[in-house]
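A single protein chain has been omitted from the complex, and every remaining protein chain is retained in its original position.
As written, the chain order gives the labels A and B, with residue 1 at the start of each chain.
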Amino acid sequence: MTARAKARLGDRVFQAAAMGAGLLILVALAAVAIFLIAKAMPALVASPEELKRDGTDFWPYVPPLIFGTVWAAFLALLFALPLAVGIALFISHYAPRKLAQGLGYAIDLLAAIPSVVYGLWGILVLAPAVRPLYEWLVNNVGWFPLFAGPVSGTGRTVLTVAVVLAVMILPIITALCREVFLQTPPLHEEAALALGATRWEVVKMAVLPFGRAGIISATMLGLGRALGETMAVAMVLSPSIIISFALLQSQNPTTIAANIALKFPEATGLGINALIATGLVLFAITFVVNALARVVINRRKEFSGAN
Amino acid sequence: MTLMSEAAVIQGRTLPRGFAWTTLVASIVASAAIFLALALAQVTPEFNVAGAAVVGAILYLVLVGVISRLVEGRRKSIDRVMAGVITAAFLIALIPLISLVATTAADGINRFDMQFFSSSMRNVVGAGGGGLHAIIGTLLVTGAATIISVPVGIMTAIYLVEYGKGRLAKSITFLIDVMTGIPSIVAGLFAFALFALVFGPGIRFGIGGAVALSLLMIPVVVRSTEEMLKLVPNELREASFALGVPKWLTIVKVVLPTAIAGIITGVMISIARIIGETAPLLIIAGLSTSMNYDLFSERMTTLPVFVYTQYTIQGADAQAYIDRAWTGALVLIIIVLLLNLIARIIARVLAPKGSR
Partner (left out) sequence: MSKRIEVENLNVFYGKFLAVEGVSLTIEPRTVTAFIGPSGCGKSTLLRTLNRMHEVIPGARVDGRVAIDGKNLYDLDVDPVLVRRQVGMVFQRPNPFPTMSIKENVLAGVKLNNGRISRSDADDLVEKSLKGANLWKEVKDRLDRPGSSLSGGQQQRLCIARAIAVSPDVLLMDEPCSALDPISTLAIEDLIEELKRDYTIVIVTHNMQQASRVSDRTAFFNIAGTGLPGRLIEVDDTATIFERPTEKSTEDYISGRFG
């Protein structure tokens, strides 16, 4: 009888501990939301005069930041997505098998390189390297609005940032795409081969359609990462609070995350509250992007149940 | 009649085996010659390697496409061009990644010396100094974050896999997805908001950074542990129950040991993920140039923040600061690589014995 009581107690305690850990996560997230909102509130309700005194006026201040965040992430995705799909296909279907395994491992490692290292590389290596290209672009295709001059003398433009972000999210998107491509049912591929398809036709007929949802969700996750990335942008960009599509000028729209990192150490009073409020906006944006990714993934799960 | 004869032919017209390589070499030589001529004719200041590579690649794709189209037909030609495009995508992506690793290694080695690992930046202006304070800070903050995250993460995963059903488990799963997407700077703002409310807005200390990092680490630990626990066959749980072992002992002594290799691998990889975080620590742990062994008081610098500040706050001898930044970056990459390597070794060593 005593043994039984002991066993029951152990079970109860252990289950309570496990559940407690789960509840802690609930509480922690609620706390994140509550504390951020509480700290953001003063900036949201303050009169413009009060805010001006601390250097920032919230409502006109946010749209350029949102624009910069989305613009930089969008450009990064534009570069990264085709390359990532290409690399993933190369590893999963084109490279010799032995090489492919090593490459897969290398990609996983690259995904773990800290963003501050990417930032350092972006500012010290990439920015000087692309300056001649930027000059050439402005001189020769400057009529195109995106490449309008005057060209930045440092290379620290939104285009450079986008390239750095693209390099950063490349391993993430690639790793996910590769996984999905490798999961293509062999039967689908063999069916295509049996119809006399070339390798590219197999990819087009079997691999890409099967992996489409996976590519989309990988893209979303990469986008989420690019939106929230702080250090690389903070280090590379020469920032302004403006809305501008020009890629090569010295006046560039900054992002929410970079703006917080740069301004926070010197911020005081309502300035802090305003920065936290922008953080809340960023949280909302990434939340939406991730939720979309989640929806796509779950839809795919339902479909693949039939396989 | 034509249909029949087409069906009977299995010997299509194909190009010889070395065709692709020959064309590639030819294209690159041609392109290099053009750029060399431009350089010699003073049109460009020097031989443009990047330009030569780009033009060579395009030349190759066009040549292969056209020749293959003429000889082998449309489908074969598209296949060859796409293979070229995909390989090109791979090579293009390789350039920045190799450049990144190579530069970090080459420039980081300058200050990869004893002094870097034995001194802080206290009272250092210009050359000398080191990152010991930042290395210690990294170990302390990351260690504290691990101590917070691992028990919470593993217990949550146990709850979700072994006990959880119904609405609570579903909402926890959902919130972990949400947590996965929290931008690191927002995690930093949260830690700040939390501690500022208690200690006032000037608060900067290491443990705050650890709390922020935990917020980023917990979902990774939960996810990977969950996957590993799900891989433990139900038969083992049943075998244990059938021996009259209570559920909690079954989990502790059968399920966890079976999954432990995977769980440790997941933890190592999550540590590798957060050890490079900069933004949240910039906000809540602050900057410091001195040694600080106390997580609970005073500012504490970690390696990523060290790298960042060495670059952004350059003193008189700028190159000395930049050298230190690169060395910090190199040390960080080495730590991350080591963590990944250790994770692999552990996975190998602890994998269930005798299982094929």
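Here are some notes:
Operating definition for what follows: a contact is a pair of C-beta atoms (placed from the backbone, for glycine too) under 8 Å apart; a residue touches a chain by one contact, two chains touch by 3 or more.
What you see is a predicted model; the values in this text were computed from it and never measured.
Touch with the chain omitted from the figure is made, among B:P246, B:G262 or B:P304, by B:P246. From the set A:R8, A:R212 or A:R299, the residue in touch with the chain omitted from the display is A:R8, counting the whole complex.
Contact with the undisplayed chain is limited, among B:T258, B:S288 or B:Q310, to B:T258.
Taking the whole complex into account, subunit B touches the unshown chain at residues 165, 233, 235-246, 249-250, 253-254, 257-258, 352-355.
By definition in this document, only the chains that are shown with their structure count from here on.
Chain centres here are Cα averages; for subunit A and subunit B they lie 13 Å apart. Considering their complex, residues 75-76, 78-79, 82-83, 85-90, 92-93, 96-97, 99-100, 103-104, 151-156, 158-160, 162-164, 168-169, 171-172, 175-187, 189-190, 192-194, 196-197, 201, 215, 218, 222, 246-249, 251-252, 269, 272-273, 275-279, 282-283, 286-287, 304, 307-308, 311-312, 322, 325-326, 329, 332-333, 336-337, 340 of subunit B touch subunit A. Within the complex formed with subunit B, the residues of subunit A that make contact are 7-8, 10-11, 13-15, 17-26, 28-29, 31-32, 35-36, 38-39, 82-87, 89-91, 94-95, 108-110, 112-121, 123-126, 163, 167, 170-171, 174, 198-201, 203, 224, 227-231, 234-235, 257, 260-261, 264-265, 272, 275-276, 279-280, 282-283, 286-287, 289-290, 294.
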